[in-house]
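Inspection log for the structure reproduced underneath, given as C-alpha cells.
In this view, the complex is presented without one of its protein chains, the others remaining in place.
Chain lettering (A, B, C, D, E, F and G) follows the sequence in which the chains are written, and residue indices restart at 1 in each chain.
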Amino acid sequence: MSEFARVDLDRARRCGRPETIFCAGKLPSEVVAIAGQLRAAGQAVLATRADEAHFEAVAGVYPEAVWHGRARCITIGACEPSRAKFSVGVVCAGTADLPVADEAAVTLEAFGQRVERVTDVGVAGLHRLLGEVDRLRACGVLVVVAGMEGTLPSVVAGLVDRPLVAVPTSVGYGANLGGISALLGMLTSCGSRVTVVNIDNGFGAACAADAILRLTVEAAG
Amino acid sequence: MSEFARVDLDRARRCGRPETIFCAGKLPSEVVAIAGQLRAAGQAVLATRADEAHFEAVAGVYPEAVWHGRARCITIGACEPSRAKFSVGVVCAGTADLPVADEAAVTLEAFGQRVERVTDVGVAGLHRLLGEVDRLRACGVLVVVAGMEGTLPSVVAGLVDRPLVAVPTSVGYGANLGGISALLGMLTSCGSRVTVVNIDNGFGAACAADAILRLTVEAAG
Amino acid sequence: MSEFARVDLDRARRCGRPETIFCAGKLPSEVVAIAGQLRAAGQAVLATRADEAHFEAVAGVYPEAVWHGRARCITIGACEPSRAKFSVGVVCAGTADLPVADEAAVTLEAFGQRVERVTDVGVAGLHRLLGEVDRLRACGVLVVVAGMEGTLPSVVAGLVDRPLVAVPTSVGYGANLGGISALLGMLTSCGSRVTVVNIDNGFGAACAADAILRLTVEAAG
Amino acid sequence: MSEFARVDLDRARRCGRPETIFCAGKLPSEVVAIAGQLRAAGQAVLATRADEAHFEAVAGVYPEAVWHGRARCITIGACEPSRAKFSVGVVCAGTADLPVADEAAVTLEAFGQRVERVTDVGVAGLHRLLGEVDRLRACGVLVVVAGMEGTLPSVVAGLVDRPLVAVPTSVGYGANLGGISALLGMLTSCGSRVTVVNIDNGFGAACAADAILRLTVEAAG
Amino acid sequence: MSEFARVDLDRARRCGRPETIFCAGKLPSEVVAIAGQLRAAGQAVLATRADEAHFEAVAGVYPEAVWHGRARCITIGACEPSRAKFSVGVVCAGTADLPVADEAAVTLEAFGQRVERVTDVGVAGLHRLLGEVDRLRACGVLVVVAGMEGTLPSVVAGLVDRPLVAVPTSVGYGANLGGISALLGMLTSCGSRVTVVNIDNGFGAACAADAILRLTVEAAG
Amino acid sequence: MSEFARVDLDRARRCGRPETIFCAGKLPSEVVAIAGQLRAAGQAVLATRADEAHFEAVAGVYPEAVWHGRARCITIGACEPSRAKFSVGVVCAGTADLPVADEAAVTLEAFGQRVERVTDVGVAGLHRLLGEVDRLRACGVLVVVAGMEGTLPSVVAGLVDRPLVAVPTSVGYGANLGGISALLGMLTSCGSRVTVVNIDNGFGAACAADAILRLTVEAAG
Amino acid sequence: MSEFARVDLDRARRCGRPETIFCAGKLPSEVVAIAGQLRAAGQAVLATRADEAHFEAVAGVYPEAVWHGRARCITIGACEPSRAKFSVGVVCAGTADLPVADEAAVTLEAFGQRVERVTDVGVAGLHRLLGEVDRLRACGVLVVVAGMEGTLPSVVAGLVDRPLVAVPTSVGYGANLGGISALLGMLTSCGSRVTVVNIDNGFGAACAADAILRLTVEAAG
Partner (left out) sequence: MSEFARVDLDRARRCGRPETIFCAGKLPSEVVAIAGQLRAAGQAVLATRADEAHFEAVAGVYPEAVWHGRARCITIGACEPSRAKFSVGVVCAGTADLPVADEAAVTLEAFGQRVERVTDVGVAGLHRLLGEVDRLRACGVLVVVAGMEGTLPSVVAGLVDRPLVAVPTSVGYGANLGGISALLGMLTSCGSRVTVVNIDNGFGAACAADAILRLTVEAAG
C-alpha cells in the first residue's frame, strides 16, 4: 500500500461513491499512484483541485481520463447512474463563479447524479432569475454558488421550497475578504433550509446533495 | 392585518410547515397578535427565541400553549405527523449545548418529524459515541450540535453515512470567540456531507433536516 | 457658551438643516443646555440616540418636545418643508430593523423631507417586495435598512434605478457579528449605485438622502 | 447569445447608461464577445479591471477602443453628454490613489458626466486642500478617494456641503489591512452626508454619483 | 509588605514620578493598602481606572484625597512642578472623548507638568480647529484624543510640528469596533511624528509626554 | 564573532541541545557562517525553514550535511542519544501535513530522541486511528499535527492519557484562514492535557516534547 | 445515572485524577448530583468555574467542601500526594491575573501535585523576576499566567530551561481584545519549549503540567 495515503477502497462498496483524490499539495506521481489503486479495485476516479500537470501524469497512464479544465477535476469512468427521482440544480450568480459550480457539477455527475445547470442569474437582474423558477422547482436539491455578497441563496430559498446548499466563493475584492463576506451572508441568511459549506467547496456541496438524493432512493426503496 | 408583520398565512398551505415566530426583539403583545393570526387560520404555532414573558402573554390567551424552557420555544398544536420513513438524530456533545439541541428537536416535532436524541457524546470520551453508532445509523438525517472546538460533526460524519447538518454553539470562552471557532472548524471539516448553519441556530438546522425528509416523502410518493 | 460643546449655530443658516444632538454619552442636563442654545437661535431641534431620561429632561423645559420612542429621537419643531420634487423611500426588511428605519424617517421629516415607508419586505418573501416596486420607483432616493445578511439593498437596487443608501443593522446573532456581516454584504453588493453607512446609522443615511434631494432643488432652481 | 453571460442590452435604453464589462476573471475572447454584443446594439462600451491583454484583444476588433492604463479601463465611444447642471469632483489624497480615482473619472466620463479632478490634497498638507475649497464647492457631488487611514472624506465633508461618496483604497501596509482601516474610518466618519463603497471601487462610486446627477436632471425637467 | 503587590517605592526616587495604582480589578482595601505604602514613603499618589468605591475607601483614610470623577482618577498630593519649558497640549475631538482626555490631563498634572486643554475641535468643524493652531504650536508635546474614525491626530500633525501622541477611544458604535477603527486609522496616519497608545489609554499617553518633557529638562540642564 | 548574530555556544553545554538556525530571511552565507561557529565549538547543527540554496551552501563546506527536503531542515551530526525511557509519537492527519510533522521528527532526532511516526489517521476514517491506539499509548509524549479544522488532537487526547502538544498547520483553504481555524479549534479543545504551539511550528512542538523527556531523565536520575 | 451527564467514574481509577465538574452553565442542583456520583464512587471532587450558589448547594450536602473564592473552585478531598520529584511553579505577572493562577494551583493541589507560587513578577520590573530565578529553576514544570501583552512566558523561558505552559488571561482593555493579544503573543513567542492553552484556562494548564509530572513518575518507576 502507498506510504503516503491509506486509500479507502471499501468506501465505494460501503456507500456507493468512489474515494476522491484531493490533489492540492500532492505530487502528480502521488495522484497517479492513488488512481492506480482505485482502478485496480475496479472503481471510478474523481480527482479535484488538480492542475494540468496532475492531469498529464494521470492521462499518461490512463488515456481514458477526462480533464474538466474550469472545474480543475479529472475523472476516469463514473458511478452507475443514480436511481434518484430528482436532479440537482446547480445555480450560479456570475461567470466568475463558474469554476466552483463546475466542480459541484462534475462531482455530482461522477457520483451518478443528474445535474440541471442554471447560470448567470444574479440578483442585480432579478428578472433572469424569476424566469428560471419553474426549472429550479423541478429539482430535488439546489446547490447555489455565489461570491461577492452571497445574496443569491437567500433569494432562491425564498422562491423554491427545497433543501438548498449554499457555496460561497472567493470571487470579489476588498470587503469581500476572500469569500468571508459571502460566507457570513449565507450563514446569517433569513431563508431557512439554507445550509452552507466552506468557501469554494463545490465538491463538499455536491457530496451533501448526493447524500440527500441517495437517502431519497433508500426511502423510496 | 397587523402593522408590524405581514404574516404569511399561505406558507403552511403551500409547504406543510407553519410560519415560525422569531420572538427576539418582539414585544409579548406582538407575539400574541401574530399567534392569533395563525390560530385564526387554523395553523399550529411555533415561537422561538422566546422568554418567559412571551410565554405568559401567549398562555394568557391560549392556555393550551406549551413552554419548552430550555429550548426557549412556545408551541400550540403541531403539524400532522410526517410520513417520512426516517427520524432525525439530534446529537449533542455536552450539557451546555442542550438548549440549542432542544430548539432543533422542538422545531422538528412541531413540524411533525420524529426525533432521536443522543446526548453527551463528546469526543473526549469517544467510547460513549462509539456505543451509539447503531442508533445514529438508523436515522435518516443527523443534526449535530457542538460548541468549543466543534469537533463532533467531523467524527460523526466519519462514522455515519447520512446527510449531516452541523450547528456550532456559542458555548465556551476565550479563543472560542462566541462560537466562531466551532463554526470555522465545522466549515473546514474534512468530513464531506457536512453542511453548516449559523451559531446557535438549532431552528435552521431543523428546517434543513425537515426539508430533506419531506423530499424523501415526495420521492417515495 | 457651554463648556462641553461649541454648538454650531450657523449650520442651519448655512445649509438649511439644524445641528443635531447626539445624546449617547451626554447627560440629560447637557442635552437640555444644547437644545436651549438652538432654541434661543430660533432653530428646530433633533436629538438622536436619546433615552427616556433625556426626553424627560428636555420635555420639562420644552413641553412641545416630541418623543419618538422606537427611533430613540426627540424633536422640537422642524425645518420648513423641502421644495424637493421627490420623497425618500425608507425600506426595511423586518420588524427588528424598525428602530433604525424610524431614526432615518424621523431625521428626514425633521429636515423637512417627505418620507415613504415600505416595511417588512424581506427577500425570504420576495412577492411582498415585488408588490411594492411601483411605490419604490416613485421615490427619488431610497434608504434601505437590513440586518442579518443584508441582502435587501442588492435586490432593491436591481429593481429600482435610483440612488440607494444602504444601512446595515446590528440585528441578528452568531455569524452576524453585530452587524458586520450585513455591512460587508452591502459593501460587496453587485448592485452599483449602492452606497453604505455605518451599522445602525439611520441618521447618517437620512443626511445623505437629504443632501441629494437638496441638490435636486438647487439644480431645479 | 453568448453562453457565458446574458448581456443586458436593455439597460442603456432603460436607464441611460451602458452595461459595463467587469474584466477580472474573464478571458480576452469573452470580453471581446460581450463588447461585440453591445456594439451590435449600438451602445458605448466601458470595460473595467482590464489588463493589457484584454485591451489588445478588443482593439484588434475595434480599433477605436481607448486604453486608460492607470484606470485599467477600456472605452469605445461614450454616452451622450449629461444635461446635469453640476460636475462631479473626483478628489484624491496621494499619487498612489490615482488608479482608483481614475477609474471613477473614466466611468463618469463614459456615462456622459463632467468631472473636476482635484489631486494630491492629503490632510498632512492641509493648506493644499484649503486652497481647493472653492473648486470643490462648485461641484454637485464629490467622490473622495483615500487610502491609509482614509481621513480625507471626513475633512472634505466638513468643508463642502454636498453629497459625498467615499472610496477607500488598498494603498498602504501593515495596520492598513489591505484597505480595511480606510474603510472602517470612512464608515465611522463623524461627517454626515458621507456614504461609502467597497475598497478600490471607483466604478461603484461613479455609478452612485451618476445616479445622483441624473436625478437632478429628472427633478429639473 | 503587602502580599498582593510589591510596590516599587524606589521608582519616584529613581525617575521623578510616583508609582501609579491601576485600580481596575483591585479591591478598595487593596488600593488603600498600596496608597498607604506610598504615603509612608513620602510619595504622591495617583490611582487610575478607579470607581467611587475606591475613592471612598481611600478618602476614608486620606481625607486630602481628590476625586477626578470624569477621569476616574484619585490623587493625593502631586510631584514637584516640572522645570520643563513647555506645556503639554491635550486635544480632544468631542465631548464623549473627555474622560480619556481628562485621564491624560490629571496624570500629567500629578506628574508636575503643565497642561493646555483644547476641546471640541473635531474635523467636521474644521474652522474651530484652525482657530486653535497658535495655542497648539505653543505646546511642546501634543496628546490628541479621538474616537470614531480617529481623524484628528492626522490633521493636527499636519498643522503643528511637534511630537504627537495619539489616543484612540472606544467611543462610537458599529464599524467603530470598540475603538479598533480609530486605532487603525491613527497607526496608518500619513502624518509622520504620530505615535499611538492603546485604546482609552490616556494614562499611557501622559507618561510618554512626561518622558519627553523630562528629557528636555535633562537636555537643557 | 559574526556581526549578524551572537551565537549562543553555551546552550548545548548548558542544556544538552544545539542552538538551532532559523533560516527564513537569512542569506545562505549567513547560515554557513553560523554553522561554522557551531561546528568549531564541536556541536551538532540543526537548521530549519531552509531552502535548497541554504543546503547547497552548507553542503559545499560540510559535505556530511544531510538535507531533509520535505521537512526543509539541514542537519550535521546529532546530539547523543537521549536516555529517556519513552519515545515521542508524531501523529499526522493527512499527507498535506507531512512537512510539519517531518520538521518535528527531524528536530527530535537531532536532539537525540526516539520518534514513532503515525501517519494518515484523520478522524474521517476513525477506524485507522483506533487501530493505532496501542502504539500511541506506548509513547511518552505525543505531537499531533493537523490542518483544516484541527480535530485530531482532541480525539487522540480522548484515547491516550499522555502530555500532548498540538500543532495546527496552514493546510486548507477558505474558512481555514491560513491555519487560524485549526489553531482556534485546538485551543478550545475539550480534551485537557492538550497544549498548542504556533501554526506550522513543528520545531517548537519538538522542543516542548524534548524538554518533557529530558525532565523524565532528570527525575529518574 | 443522571440524565444530564454521563459521569466517567472510571477516569480516576484509570488515570489517577478525578473527573472535574465544569460548573459554568450548570444548575447548582446538577453540580450537586454529579458530585454525589463521584463521592459515592469514593473519589475526590474538583469543580471549576463555580460561583457562590454552586458552592452553597454543594456545601449544604457535603459540609467538608472547600470554597476557593478567587479561583472560583470547589474541592472535596484530594488525590493522594504525587510521588513526583518536582513541584510545579505557578508564575503570575500581576494581581489581576491571580484568579487564573489560583485556578491552576487549586487544580494541581487537587491532583496531588506540589505547587510553588511566584507572584507579581512582571517584565516592567525585571529585577523582581531575576530575583526569583533560582526558585523557578528548582521547579520541574512552569505554568506562567499573563494578561495584557503576555510577555512573561517568553522572558521566563529565556531564563529557565523547563517545560513551560503559558496561560493568556483576558485581563486588559482595548487592543488586548479580551485576551487575544496575549494569546497571539504567547503563540508567536521566540522562546521554544513554550506551549499555550486557551485564554483564562488555568485548569487546562494544570492538567498539562500534571500529565508531565505523572510521566516523570512512570519514567522513574
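As a working rule, a contact is a pair of C-beta atoms (placed from the backbone, for glycine too) under 8 Å apart; a residue touches a chain by one contact, two chains touch by 3 or more.
Just so we're clear, the structure is a prediction, and the values are computed from it rather than from any experiment.
When the whole complex is considered, the residue among G:28, G:112, G:140 or G:174 that touches the unshown chain is G:174. From the options D:39, D:85 or D:128, the residue with contact to the chain not on display is D:128.
Interface note: of G:148, G:167, G:206 or G:219, the residue touching the hidden chain in the full complex is G:148.
Residue E:84 is the one among E:84, E:108, E:124 or E:145 that touches the chain not shown.
Shown as candidates are G:40, G:61, G:138 or G:159; the residue that touches the absent chain is G:159. Counting over the whole complex, chain E has residues 14-15, 20, 84-86, 140-141, 161-163, 165, 183, 187-188, 192-199, 203-205, 207-208, 211-212, 215-217, 219-220 touching the chain that is not drawn. Although one chain is not displayed, chain D still touches it through residues 95-96, 98, 119-120, 125, 128, 171, 173-176. Contact between chain F and the unshown chain involves residues 3-6, 8, 24-26, 30, 168, 170, 178-180, 183, 198-201.
As a convention for this text, only the chains that are shown with their structure count from here on.
The distance from the centre of chain A to the centre of chain G, each centre being the mean of the chain's C-alpha atoms, comes to 46 Å. Averaged Cα coordinates give chain B a centre that lies 43 Å from the centre of chain F. A separation of 36 Å divides the Cα centre of chain B from that of chain G.
Residues of chain G in contact with at least two other chains: 183, 198.
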